[in-house]
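Can you keep this structure in mind? I'll have questions shortly.
With one protein chain removed, the remaining protein chains of the complex are shown where they sit.
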């Protein structure tokens, strides 16, 4: 089971991992990914817009896909939306498994697909008053495609 | 820079990551691996023996190798020794990078090499009074070998 | 009637969060929908000018230019996603 949550408030990564680990006795490996707003010079804030009717359903579909690929692995994904300040966490993927390779692979897979399939858009506000929409990276699409069956 | 520490006491994974992230402003990705004593039914404790003259030096060599492979990535590895109880954390690898793939790869590389090159040996104590040395897994050697140049 | 919803700079360039329209009967694919939408205003035309930067979801499922439209209730049009 991999749970998905969408929220504006911050998350407590350590508490999320502790809750996950307490669920089973056979977990020897826990992996956690945290995505952060970079504290680039002059960046005032990052606002995440999303598609309310689709976002959580898409996150849950990605989570179910990961759970099917790595059935021994459990996890939680949390994605924030709204206005975030430099250094704040945006996204958390936390996984736990009896097998280290599975915990790593599931976390990596989940991030690659959140980057390319979850309907969020980032807009940067800069100190000079300008703002711009962040462009999608080709590398993210390539990272996601590696998980497709040949 | 990837720092290495060897200690008997527990670690605070969240504090280690926070310290790492505060070091630079360009870090958008943080990955953390925690290895735990599995809470197998009947397991009383796990004792980690190590080779004092070699352990920290070997951990530092692995850390330096990872830092050379992913120069934009920083991290901390902490390995405990001594007697640990079921559910307790054994090892922490925490990395941060401007690039998600680098943070993941460096953490995975560090774990694969800690498993195969750091001179630790685990001994399990069971509720029936027996004890046994944990056997090395072939899968760990294969995981480490994938990082060797062809 | 179908509700079109727009996000990010597609929303800003079109100047609306959403619009509810009757689609001409001959519009049967996502590509045909975008061609027709682009004629509705200069803002629509500008937003949809570079189709390589346009993504579409039909009733909350990602679609491609050749996806048949059927009778959707909601079609979302937006740039490539940048979450995570």
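Per-chain numbering from 1; labels A, B and C assigned in written order.
Everything below uses one rule, namely that contacts are C-beta pairs under 8 Å (C-beta built on N, C-alpha and C of every residue); 3 or more make two chains touch, one makes a residue touch a chain.
Because the structure is predicted, anything quoted here is derived from the model rather than measured.
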Touch list for the missing chain, restricted to displayed chains, reads B
Given B:1, B:15, B:64 or B:136, the residue that touches the chain left out of view is B:136
Interface residues of chain B toward the undisplayed chain are 35, 48-51, 53-54, 57-58, 79, 90-91, 111, 114-123, 133-136, 140
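The rule we apply is simple: only the chains that are shown with their structure count from here on.
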Top of the farthest list for chain C, CA-centroid basis, is B
Distance in whole angstrom between the CA centres of chain A and chain B is 23
Distance in whole angstrom between the CA centres of chain B and chain C is 48
The distance between the C-alpha centres of chain A and chain C, rounded to whole Å, is 26
Residue numbers in chain C touching two or more further chains are 84
Residues of chain A that touch two or more other chains sit at 35, 111, 115
